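Below is one structure, written out as C-alpha cells; comments come after it.
All protein chains but one are shown at their positions in the complex.
Labels run A, B and C following the written order; every chain starts at residue 1.
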Amino acid sequence: MIIVMKTGSNQDLVKPVIARIESLGLHAHLSAGEERTIIGVVGLPLPDSLDDMFSVFEGVDQVVRVTKKFKLAGWDFHPQKTVIPLGDVAIGGHEITIIAGPCSVETRAQTLETARAVAAAGAKILRGGAYKPRTSPYEFRGLGERGLEILAEAREATGLKIITEVMTPADVELVGHYTDIFQIGARNSQNYLLLEEVGKAGKPVMLKRGLSMLIEEWLLAAEYVMAQNNPHVILCERGIRTFENATRNTLDVSAVAVAQSLSHLPVFVDPSHAAGKRAFVAALSLAGIAAGADGLMLEVHPSPDQALSDGAQSLTFAEFAALMPRISTVADAVGRTLPVPASVAKPS
Amino acid sequence: MIIVMKTGSNQDLVKPVIARIESLGLHAHLSAGEERTIIGVVGLPLPDSLDDMFSVFEGVDQVVRVTKKFKLAGWDFHPQKTVIPLGDVAIGGHEITIIAGPCSVETRAQTLETARAVAAAGAKILRGGAYKPRTSPYEFRGLGERGLEILAEAREATGLKIITEVMTPADVELVGHYTDIFQIGARNSQNYLLLEEVGKAGKPVMLKRGLSMLIEEWLLAAEYVMAQNNPHVILCERGIRTFENATRNTLDVSAVAVAQSLSHLPVFVDPSHAAGKRAFVAALSLAGIAAGADGLMLEVHPSPDQALSDGAQSLTFAEFAALMPRISTVADAVGRTLPVPASVAKPS
Amino acid sequence: MIIVMKTGSNQDLVKPVIARIESLGLHAHLSAGEERTIIGVVGLPLPDSLDDMFSVFEGVDQVVRVTKKFKLAGWDFHPQKTVIPLGDVAIGGHEITIIAGPCSVETRAQTLETARAVAAAGAKILRGGAYKPRTSPYEFRGLGERGLEILAEAREATGLKIITEVMTPADVELVGHYTDIFQIGARNSQNYLLLEEVGKAGKPVMLKRGLSMLIEEWLLAAEYVMAQNNPHVILCERGIRTFENATRNTLDVSAVAVAQSLSHLPVFVDPSHAAGKRAFVAALSLAGIAAGADGLMLEVHPSPDQALSDGAQSLTFAEFAALMPRISTVADAVGRTLPVPASVAKPS
Partner (left out) sequence: MIIVMKTGSNQDLVKPVIARIESLGLHAHLSAGEERTIIGVVGLPLPDSLDDMFSVFEGVDQVVRVTKKFKLAGWDFHPQKTVIPLGDVAIGGHEITIIAGPCSVETRAQTLETARAVAAAGAKILRGGAYKPRTSPYEFRGLGERGLEILAEAREATGLKIITEVMTPADVELVGHYTDIFQIGARNSQNYLLLEEVGKAGKPVMLKRGLSMLIEEWLLAAEYVMAQNNPHVILCERGIRTFENATRNTLDVSAVAVAQSLSHLPVFVDPSHAAGKRAFVAALSLAGIAAGADGLMLEVHPSPDQALSDGAQSLTFAEFAALMPRISTVADAVGRTLPVPASVAKPS
C-alpha cells in the first residue's frame, strides 16, 4: 500500500501515520520528494481496511492499495482455470454449458415438459425457482419444497442436473437435499451469512452479480463461499442497473472478460434477466459466448404468456431449440464447443 | 392498467389479450383509435405482475400500470404521517431525531465514551454495529452478542435508545432482545425473509435504501415489513451508486422529498455513508434536513484514525458537537425543531 | 397519447385538460372508469413536448406517449435496412466493415504505416483524429488541417476510405473537403447545430452514442442529421458511463440489438473506447459482432507505448492482424461475412 501525503505535509503530519503503521506491526518506507512525501507500507498480512484507515489522517491525500483484496478467487492463488465436475458435465471446461428452464416451478407438468424440451435441445442443467425473491410481498413466491420435489423428479426423468435458488441460511439444508447447484440471486449477492452457509454445504454455488456490484465486490462475495473450503463457485453476469431502460438491465459483457482476467472461476451469462425482453435474448446469448463466457443460463417456458413470473423474457421451446445451434456455431468460432442433438442441429 | 397495442394490431392479436384478462376475473375496456387499440383493464385486485404478464403478448406495444404496487406504505392507505413513539422520542414528529454513534462497537470504553458524547450533544439514539456486513470475508465483522451487551449498557448509562443492524433471520430474536430499533443495511434491503422476520418481531425497523434501489422498490421493501402488522418502518437514504466517485456514494437528496410524497413513513438521511469522507458530512447533514428529512444517522468515533471500520467518514466528538447546533438552526429554518443542550448551543 | 387522471379527479380538473387539447387542434377521447378518468389524445401532428405539457395540469397522474418521437430513423418510415455505399464498401450490408487506425494522426510516417498495416489485415476504412476533443485544455489536440492532409495521403496510398472527427460547425467545410465520413464524437452527440451542419454536408456521418445517452435520444440525434436530407447515418455504440470502473466505460452490447429493432440504420461498435484497456478489446469486438453489429471501429497504433493519446487501448499491428480472422469467424457464425486477406487468414 502506498500513502501519498498532501503537498507540503510536514513531519508533524507524517509522524502519526508512521506510528499507526508501526502499531500494526508493519513497516513504513519513506520517500520524500521535492513536493510531497510518499510512504510505502510493507509487511504482511495487510489488514483489508487499511486504505480506509489511513485516509483519515490529516495530511494524507490518497491511499493506493497495490494488492487485491481477494485471494482464493484470484489467479495468484490458483493458476489453473477452475473446472467443476458435475456428473458428465464439466463446468468451465472446453464445452459450453447451457442451463435452461422456467423462471418459477409452477406445476409438475410445466416443469417436466420444459425439462424434456431443453434436454432435447442440448441443455445439461435445468433451472427453476422454488423460492422466489419478489419485489412486492403480494406476488407469487414459489412452491417451496413442493417445487424442489418437482425439480428432482424432472432430474430423474431427463438426466439433467438441477439448479435452484436458496434465499436464506435456514433453507440451505433443505434445498441442498435436492439441488445439484445452489443459486444465489442478485439481491442476495452480498448476503454474507448465506454465502458462508452455502459455502459450508459443499455443493457448487452459482453467484449472480448484484445490480450495482463492482467486479471486485463480486469476487469478494465468491471469496466468502471459497473461504468455507468450497472451491466450486460459478460467477454469473446478469446485467447491471444503469440509466438505460430499453432493456431491464444492462448486460455488462465486458465483465466476462474482466472477471476471467482476475479469476480462475467459470463465468456465465444470464441474458434473460439482462434483457428482460424475449426479443433481445438471442443477441445477448451470442454476445456472451463470443466474449468468452463458459456457459449461459436461459429462461424457457412452455407458454410464456401464461407464466407466473418473468414471462416477458422467457423463450418458447421453439425459440430455444432454434437458438441452440446458433450458440453452438459461435462457440465453435471462439474455440469452444457446444454439442447439440441432431434434431435441433443447424442445417449444413 | 392500460394496454397499448401496436399500430395496426388487428382483432387476431387483440382477442388473446382480452381472453387472458377475462381468465383472471378482470374486465377489458376497449377503445379502438384510428391507428391503434387501447385496452383498459378493470377490476380488483390486480395481480402485481400484470404488466409483465401482458407485455409478452404479440401485438402489445406498452403496458402502463396506473396504480401503485405498494399499499400499506402509501398515503392512500394511511393518510396521516406515521410517528413512531419510542420512550420520549417521537420519530417522524415535529422534532428532528438524531442517531449517532460509532460504525462498529469495538470496545466497552469506546462505546460508552461515544454514547456519553453524543447524548451530551443532543442525540437521542445510539447507533453501533455488533454484526457488520463487510465486503471482504477477512475484515473485522463485529463483536456479536458482546457488542449488543455493550450497547445495552450504554443505554443504561445514558438513557439513549439504541439501534443496531441485524443481518440474518436467525439473529432477529437475539438482536431483538437488546435493541430498540432494528437496522436493515443497504446490502440486505431486498433480503425479503429478513424483512418479514423483523416485521414479526414488532419493534421499529430502519430500512436503508439499497445502492441501486428504485424508490418504489424501497417502499415495497417497507411493505414486506408492514405486511407483518408492523407499521413502524423508518426509511433511510444513504446514497446510491452512480458513476461519480468523488464521494463514496451519491446522496439522492431528492429521494427524501419523493419518498415523503409517496409515503407517510418517516425518512432519514445517513450522510456518513453517502459521503464516505468526513469533510462532506456536515454539508450533507444540513442538505438532508433542508430537504425535509425527519432525522439523521451519523457516525461518530472517539478517534476516527483508530477506528476498525469507517474511520474516514466518522466525525470526532468535537465535530459532532459543532455540527448539532448548525443542524438545529436549519431545522428551525424549515419549520422543524432540534433542541440542543445549552453546552453545545449556537452562540446567539 | 394517453392522459391518466389521478383517482377521484373530477370534472373541474378534467375540463382544463380537454380545453388545452382542443386549443392545439387535437381531439380528446374520454373514458371514465370507476376510479379514474383516462383521456386519449387524437389528431396529428402531435407536438413532441406534449407529455411534458400535460403533466403540469392538476389532477394528471401520468402521461403516456404512444408514438415514438423519431420518424426518419425508424422502421415505419423506411422499412428497408439502410446500406451506405462508399466506393466498394457497403456499410450496413451483408459484409462486416472494419474501421481501424490510430486515435490521433501524430505524424505522416505513423499514419501511413498504420494505414498499410490495417489495409493488409482487411480493414476498409482508416480512422484518425486531426481535431481531438480532450478533457483537459493542456493535452495534445491534434494536428488540424495537416492531419487531414496526411489522412488523404494515406487514402491515396492504400485505397482505404477515411473517417475523422469534426468538432464544430465552422470546421465542417474544411473537414468535408478531405474526409469520406464525418465522425461525431460522444461529447458532441447532442451538439445539435453540428449535427445539422454535417447533415447538410451530405457525406455519411458516424454518430457515437453519448456517455449517458438513452437509445431514444441517440436516434433523435440521428434524426437531426437525417432531417437535413442526409439519410446516411451510422450509429456507433462506444460504451456508456456506469458505476463500474474496471473498464473505461461499459459497453452496452444490448444497444446494438435494441437500436436495430428500432431503426434501419447501420450500428457499429467501438470496443477500444469502451474497454479503455487493450486486453479486453478482442472480447468486446467478438461480442459486438455476435450481437449483430454491422461493423467495428478499432484503434491501432505502431507502438502504443509511444502514442500521444489512447495508447492504453490501442492494438499493435500484430494484435490487430491476429484479431481480424477471429472476427471473421464469428461473423460467419452469425450469418455475416468479413473477408480477410490470405496473409492474415485463420489456419484451417
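Assume contacts are C-beta pairs under 8 Å (C-beta built on N, C-alpha and C of every residue); 3 or more make two chains touch, one makes a residue touch a chain.
Since we're looking at a predicted model, the values are computed, not measured.
Of the listed residues A:Asn10, A:Ser31 or A:Thr337, the one in contact with the hidden chain in the full complex is A:Ser31.
Within the set C:Gly144, C:Pro231 or C:Gly311, the residue that contacts the chain not displayed is C:Gly311. Within the set B:Leu112, B:Ile215 or B:Leu265, the residue that contacts the chain not displayed is B:Ile215. Against the chain not shown here, chain A presents residues 2, 4, 7, 29, 31, 33-34, 36, 38, 40, 42, 61-62, 64, 66, 76, 241-243, 245.
Interface residues of chain C with the unshown chain, by the touch rule above, are 16, 20, 47-49, 52-53, 55-57, 69-71, 133-140, 167-170, 187-188, 190-194, 196, 210-212, 217, 220, 223-224, 227, 240-241, 277-278, 304-312, 314. Where chain B meets the omitted chain, the residues involved are 212, 214-216, 240, 242-247, 250-258, 261, 274-275, 279-280, 283-284, 286-292, 326, 329-330, 332-334.
FYI, only the chains that are shown with their structure count from here on.
Separation between the centroids of chain A and chain B, computed from CA atoms only, is 27 Å.
Counting only residues that touch two or more partner chains, chain C has 242-243, 245.
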